[in-house]
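Below: the structure, in structure tokens.
Every protein chain of the complex appears in place save one, which is left out.
The block that comes next holds subunit A.
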Amino acid sequence: MNGIAEQPVQAAPPQITRRWDGDALFRTLVVLTGVSVLIALGAIITVMVTGGWKAFSTFGPSFFVTAIWNPVTQHFGAVAPVFGTLASSFLGLVIAVPLAFGTAFWLTSLAPPAVSSVIGMAVQLLAAVPSIIFGMWGFFVLVPVMAHYVQPTARHLFGHVPVLSALVSGAPFGTGLLTAGLVLSVMVVPSITAVMRDVFVSMPTVLRESAYGLGATRWEVMRQVVLPWSRQGVVGGIVLGMGRAMGETMAVTFVIGDSNHIGWSLFAPANTIASLIALEFPESPAGSLKLSSLMALGAILMAISFVTLWISRILLARGEAQAGKRS
């Protein structure tokens, strides 16, 4: 730099002689920080896969198809916790989606504006409640209700019906797949409702008003105008809720019952990947095959949740693009 300034023959522009280039420095700093985000995710994936490598190489492909989880014989398989994860999230969504849809419909079409904003804010606030609170509520409030009322009633009603009896079999502990599904549904309802309300509100008012002008009822406006218009956003919100449900640890660990068993019964204790990791990790010494199996499960969970997020992103982005085109 000084070399240029010392040569008076070549008249250099003054800014080149600046000794300290703040712009280049700052630019490098922010780009490096941005890239570090990529490195962080890469590191997480690498650590999970290398951590689970011992399990993958010991059991081979059978790790993905074995339903045995036996620390005594050192035999581990991924099927039972993967089944529990998918089943409990599925149950949670089956319960949560109608509730969230009904609430969003109520908030956007039925409620007086003042009431709607209050209830809407309350529901959004509850999306921020830590998940361990839902777990405690499930354990101390929901589990006794399930054990004393729901399960005996279900057995009384369906216990002798050929197909349904398998669904309700098992001892009335109160914990199990259905309880986990219920707690998960309570946990994801606020966030799904918030997404649905946002996409319903984002629809141009003129469409809604034209339908009302044609004499449509509120339900017909929702069913035939609002829903088709915001379909992708709604599905994106649901998939986002599913991702949250599948990765949830604390809310499920309290109520799932901790058993690596696959069955039809809604009331049978089970395990999800996250709850199994939380429960078994303290008994897994560093370097053991069990710890490696848990890491391998973590890698599977990560793959599942990233695919889910990816799908929801595509759907939500497509919904937004559509909204932009039509408005």
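Observations
Throughout what follows, a residue touches a chain if its C-beta (ideal position, glycine included) is under 8 Å from a C-beta of that chain, and two chains touch if they have at least 3 such contacts; residues count from 1.
Definition applied: contacts and distances are computed from a predicted model.
Per UniProt, the protein behind the absent chain is "Phosphate transport system permease protein PstA"; the candidates were "Iron-regulated ABC transporter membrane component SufB", "3-methyl-2-oxobutanoate dehydrogenase subunit VorB", "Spermidine/putrescine import ATP-binding protein PotA" or "Phosphate transport system permease protein PstA". Considering A:I68, A:V94 or A:L110, the position touching the chain not shown turns out to be A:L110 (whole complex).
In the complete assembly, the contact with the undisplayed chain comes from A:L99, out of A:L99, A:L164 or A:I311.
Within the whole complex, the absent chain has one touching residue among A:A67, A:A166, A:V201 or A:A216, and that is A:A216.
Interface note: of A:I68, A:V94 or A:I132, the residue touching the hidden chain in the full complex is A:I132.
Looking at subunit A, the residues touching the absent chain are 22-23, 25-27, 29-31, 33-38, 40-41, 43-44, 47-48, 51, 98-103, 105-107, 109-111, 119, 121-126, 128-137, 139-141, 186, 189-190, 193, 207, 210-211, 214-220, 222-225, 228-229, 240, 243-244, 246-250, 254, 274, 277-278, 281, 286, 294-295, 298, 301-302, 305-306, 309, 313.
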